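Sharing a structure, written as C-alpha cells. Questions coming.
Here the complex is missing a single protein chain, while all its other protein chains stay put.
We call the chains A, B and C, going by the order they appear; numbering starts again at 1 in every chain.
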Amino acid sequence: MASRVIPANQAPKLNYLNNGHSLRSWLLTTDHKRIAILYLISVTTFFFFGGFFAMLIRLELLTPQGDLMQADTYNKVFTMHGMIMVFFFLIPVVPAVLGNFLVPLMIGAKDLAFPRINLLSWYLYIIGGILMTHVMLSGGVDTGWTFYSPFSTEYTNTKIVEAGLAVFIAGFSSIFTGLNFIVTIHRMRAPGLTWSRLPLFVWANYATSLIMVLGTPVIAITIVLVAVERLFHLGIFDPRLGGDPLLFQHLFWFYSHPAVYIMILPSMGVISELIGCFSRKRIFGYKFVALSSIAIAVLGFLVWAHHMFVAGISLYAAMIFSFLTFFIGVPSAVKVFNWTATLYKGSITYATPMLYAFGFIGLFTIGGLTGLFLATLGIDVHVHDTYFVVAHFHYVMVGGVLMGYLGGMHFWWPKISGRMYPEGWAKLSALLIFAGFNLTFFPQFILGYVGMPRRYWQYPPEFQVLNVLSTAGASVLAVGYLLPMIYFLWSLRYGPIAEANPWHAAGLEWKTTSPPPTFNFDETPVVTWEAYNYDEIPDKELEAPVAR
Amino acid sequence: MEHAVHNPALLHHFADAQQQKDAASLGMWLFLVTEIMFFGGMFCAYLVYRLAHFNAFAAGSQQLSIALGATNTAVLIISSVTVVLAVKAAEAGRRKVLVGYLVVTVLLGMTFLAVKGFEYREKFEKHHIPGPTFKFTNTFDDNGKQIPVNPKEAELFFSLYFAMTGMHALHMIIGCGLFSVLAVLAWKGHYSPGYFTPIENAGLYWHLVDIIWIYLFPLLYLISRHS
Amino acid sequence: MSKFLPLWPDQASTSAGQVDALYIYLLLVAGVMTALIFFAVTVLAIKYRRVPGREAQQIEGSTILEIGWSIIPFFVMLTFFIWGAVIYFKERTPPADSTEIYVVAKQWMWKFEHMEGQREINELHVRTGQNIKLIMTSQDVIHSFFVPAFRLKQDVLPGRYTTLWFKATVPGHYHLFCAQYCGTMHSGMGGDIVVMTPQDYAQWIAGGTSPPLQETGKQLFSTLGCATCHRFDVQGRGPDLTGVYNKPVLLEDGRTVIADENYVRESILNPTAKIVNGFKPVMPTFQGLVSEEQLNALVAYVKSLAQPPPGTAGLQNQPAISPAQTQKMQVQ
Partner (left out) sequence: MSDNAAHTSRSQGFYIAIGIGLLVGTATTVGAAFVNLGPFNPIIALLIATIKATLVVLFFMHVKGASEKLTGAVVVSGFFFLAILISLSLADYLTRSWR
C-alpha cells in the first residue's frame, strides 16, 4: 500500500482528536466522537475482563473433574463473564462506540441532540463498571447473569445488591443513549435527509434505541425489586408469601430477550454498510431491510417467554410464545437474503471489513437457524439450559455482534483515527477469529444435544473430547481478538495516513475529513441523493487501498 | 456563532431555537415512556398477585386509610393545576406569578409526602412493614364481616404497597427538588417567554407522577370496600 | 452412545424417538438453508469479484422476492411450530394410568418417594413400559429435572408442584441432571435413572419396608387434626374430601377450579385463598408446620380418596382425567 504521508510543510487540520490534549478536554468533552472514544477504551477494557473469565471457564472445562478452581469460584467466574459481557460489553459496544461516533456524522448533524446527557451516559456506564469491578474484586456474584429468584433473593450470600446496582446504573446509561439517538434521528437530520434516505446503520440504531428506551426500565425495576427483597424483606417474588419466582423471569426476560436485539441490530446495520460499500451497490431491498429492523424491535417484545418453556408456565402460554417467536424469524431471514442478493452483479472486493461481513452472514445464519430449534417447543424441552443454548447465543452474540463490531471498526478506523490499519494482519485475524469461533462453539451444539447442562463445573467424562475441542478453539479465538488490539494501537502511530474517503464509500460520514473536525462538517450538508448511491461514486481502481 | 448572540440558551449544535425546543420536548416524552415502563413492571406484578390472592389483597387494602389516600389524590391534582398554571405564567413571562406557582407546587408536594409519612408511621405501628416483625391478624372489614387471610399473603400485599408507593414517593421527592431549583432560577430571571423549556419539561414529569398516583389510589386503597 | 465422542444421546423413552425425528427434520431444513446461503455467498462473491472495467449493476430490489422469502420460510417455520407443539402437548399431558412418584428437590439432591413407600436419593428406579408421572417440588431454589436419554426436562419450583411424565423403553442407567443453576454444587446435583425390566423392578419394589405414601398421609391426616373437620360420615366444618381430586370445585366467589395437586397443596398451605362455596374460611394455615415430604403424603392421601370404592374396579382410573381432556388426547 502506498502510504499517504502528508508533506511536512502542511500542518494537520484541526480535528476532534487534536482539538485539545488535556485530560480535562477528554473527560469533560461533549463531543460525541470523543465520547465514542471514551466508550471504545472502556468497553474494550471490559471485553478483556470478560474474555479473561471466558478463558478461565474453558480451562476449567478441559477436564471432567472440577480441578482448576473451586465450584463456588467457577460459579462466580461464569457469572462475571456473563454480566460483564452482556451489560458492559455487548449492549453498549456497537451503539455507544460506533453509533455514538457515526449517527450524527451519518445524518449530517453537529452532535447528538443532548451532548451533555451523552457524556452523562458514559459516566453512568463507568460508575456501573467501577461498581461491577468492585464486585468482581471483592468476591463476585454467583447467580449467573440472570439473577433468578429465589436463589438471588434468599439463598446466595454474594454481592447481589451491589451487582444489581451496577447493572441498574449501566441500564440508565443505555436508556439515555437510546433516548439521545431517537431524538437525534428525529430532530437533527440534515436538510433533505428523509427517512427513506437514511443509511441502514442509522435505521438499525433507531430500532435498537426503541428497545433500550422501552425495555431497560423493566429490568431496572426488576432488579430494584430483587434488591429490596434482600435489603428490606419486601417479598415480591418470595414463594413463601405466595409470590411467584416465575414473575421475576417474566419481567427479566421482557427486557433481556429484546436485549439480544439491542446487541445484534446495530451490528446488522454495520453489515449493511459494509456489503453496500464493498460490492459497490445499493442494498437490495433497502426498504425491507430498514423496516425489518423496526419489525425485529417490535416483535422482540412479544416472544420473551420462550426462555421459560420448561419453567412451569402454562401449556397454552408456551404455545403462544412459541408461535410468536417464529414471526421474528422472518425479518431476520429477510436481512440475510437481502444481503446475499446485494452481492449479485456487484463489484466485490475482499477487504477486511468485507471478510467480517461474510463471516457475519455465515455465523448469524447458523445462530439464527439454531434459534428456530429453540423456539420449537418439543426440541426446546430437551436442549433448554444445555450447551446447545450456549452455542446458539454465542453464535448470535459473538459470531454476530462481534463480527459486525470488528468489521465496522476496520471500516471506520480510518475515519476514527485518521490512519489505515495493516491489511495483511487484519485479514489474518479475521480468518483466525472465524476459524477459532467455529471450533469453540460448534462442538457445543453437539454437547448440548447429547445432554450437557450449562453452568456445570464438572461433567460426566464422556463429554470431555468435545470440551477439549472447544477449549482449543477458544485459544485460537483469543489470539484472533488480541491481534486487532495490537495492530490498531500500532496503526495510531505507524499506520498510513487515511484520506477522507479511503473506501470511496457512500454516506455523509465520508464527506468530511478523516478524522472529522469537532463539529463534524464545516458546512451543514444538504442531501439530494438516496442512500448507497454507488452508481454516482467513482471507484478509483488503481489508487484504492482496498485491493492489495 | 452569530445566532448565539441573540439567544444565550441556544446550544451551538442546534440550527435554531425551535429545533432545540422540539428536541428537548421529544426527549422528555421519551423519558416519560421509560417511567411508564418502570412503574409498569410493578403494575404487572400487582395485577398478577391481585388475581392470585384477592382475599388477602382486599384485607390488606382495608387497612389503608381512604381518607388519607383521597386527600393525597386531591393534593396531587391541585398541584398539577398549579404546575400547568406555572407553565402558563412562564409562557406569559410573568416571573413573580411563575415563582409563586412553583413554590405552591413544592409545598403541595411536601404536603403529599407528609401525609404519606404519616401513613407509613401508622403501618409501622401496626406492624404492617414486611419482614420478620410483620403481623397481620384476621380482621373485619367496615361491615363487620370477618376476612380471615393468611398473613403471608397480606405481607405480599404490603410488600407491593411499599414498593409502589415508595417508588412513587421517591419520584415526588425528586420532583420537589426539581421545582425548588426551578423556582430559584425563575426568581433570578432565567426564563423568558422565548425560553422556558425546563419549566415545561419538569411540568410533564410532575403530571406523569400525578397520573401514576391516579392509578395507585384505586388499585391499592379501594379493593373490595363494599360489603 | 459412544463413551469417547458421543454425537447422539441414548434413546430410552417413548418421547426420545419423537423428539429426535423432529430434530432430524430441523437439522435437514437448517442444513439445507445454511448450505444455500454459504453456497450463494461464495459463488456470488467469486463470480462478481471486482474486475477492472466492469461496474456493479444497481438493482433496487424486488417486492415479489421479498414477499416470497418472507412467506415461504414462515410456512416452513409453521411446520416446526406445529410439530413441536404436538410433541410438547403430549409431553405435558400425563396418561391417565400413570404411576405417580413424588420428587422433592433441594440444594443439592433429589429425593424420590414411590407410592409403595420406597424412598430414594439421587437414584430413581422405574420399569420399562410403565407410564410414570413425577410430581415435583423444591424445598429451596428452582431446580430442573433433566434426563437427556428421555429428552425431557421440567423446572422444579418452590411453593408449587410441576409435573413431568415419561415411559422408559430400554433398561439401563441414565444420567439425571439438574439443569437450572441452583448454587455451589449445581453440577453435582445429578443422579441415576435406573430403568429395569418389569421382573427386576417387581423384585426391587418388593424389597421396601416403609408403608405406602397414602398410608403415611392418612396417619398425618388424623394426627394433624384434619379429620375433625373434613369428615367422611357427616358434613363437618370442612368439605368432605372423598372424590374431590381432579373434579371441579365451586368456590365462594363463583369461580370454579379443578382440584388438582396444586389446588390441594394450596388448600393446605393457604386455606383462605380459595374457599369452597358454602364453607366458612376457618381453616388455619399449615405453612411451616408440615414438611414437603409430609405435604406430598397428604396430597397423595387426598388423591387416593378420589378412587372409587373397591368393587367398581373397572372404572379404576377414570376420574383421574376430565372428559374434555380425554377427547383432546384422542385427537392426538
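Definition applied: contacts are C-beta pairs under 8 Å (C-beta built on N, C-alpha and C of every residue); 3 or more make two chains touch, one makes a residue touch a chain.
Computed from a prediction, not measured in an experiment: that's the story for all the values here.
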Checked against the full complex, the residue among C:V257, C:V276, C:V290 or C:A306 that touches the missing chain is C:V257
Answer key for B:A52, B:I129 or B:M167 versus the chain not shown reads B:A52
Given A:V77, A:L102, A:I160 or A:I313, the correct residue touching the omitted chain is A:I313
Per the touch rule stated above, chain A touches the missing chain via residues 186, 214, 218, 246-247, 250-251, 254, 301-302, 304-305, 313-317, 320-321
Listed in rising order, the chain B residues that touch the chain left out are 18, 21-22, 25-26, 29-30, 32-33, 36-37, 40-41, 43-44, 47-48, 51-52, 66, 70, 73-74, 77-78, 80-81, 83-85, 87-88, 91, 200, 203-204, 207-208, 210-211, 214-215, 217-219, 222-227
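One rule holds for everything that comes next: only the chains that are shown with their structure count from here on.
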Contact graph of the chains (line, ring, star, complete, other): complete
With centres defined as the mean of Cα atoms, the chain at greatest distance from chain B is chain C
Sorted by contact pairs, first entry is A-C
Per the C-alpha means, the centres of chain A and chain B lie apart by a whole-Å value of 36
Per the C-alpha means, the centres of chain B and chain C lie apart by a whole-Å value of 44
Multi-chain contacts in chain C, i.e. residues touching at least two other chains, fall at 270, 273, 287
Where chain B touches two or more other chains simultaneously, the residues are 52-53, 56, 150, 152-153
Interface with chain B, chain A side, in the complex: residues 109-111, 113-115, 117, 175, 179-180, 182-184, 186-188, 213-218, 220-222, 224-225, 228, 232-236, 238, 240-244, 247, 250-251, 254, 519, 524
Within their complex, chain A touches chain C through residues 66, 71-72, 75, 142-144, 146, 148, 150-151, 154-156, 239-240, 242, 244-246, 279-282, 284-288, 309-312, 315, 318-319, 322-323, 326-327, 329-330, 333-334, 336-338, 340-341, 343-350, 358, 361-362, 365-366, 369-370, 372-373, 375-382, 384-386, 446, 449-451, 453-463, 465-466, 534-535, 541, 547
Chain B contacts chain C in the complex at 52-56, 146-150, 152-153
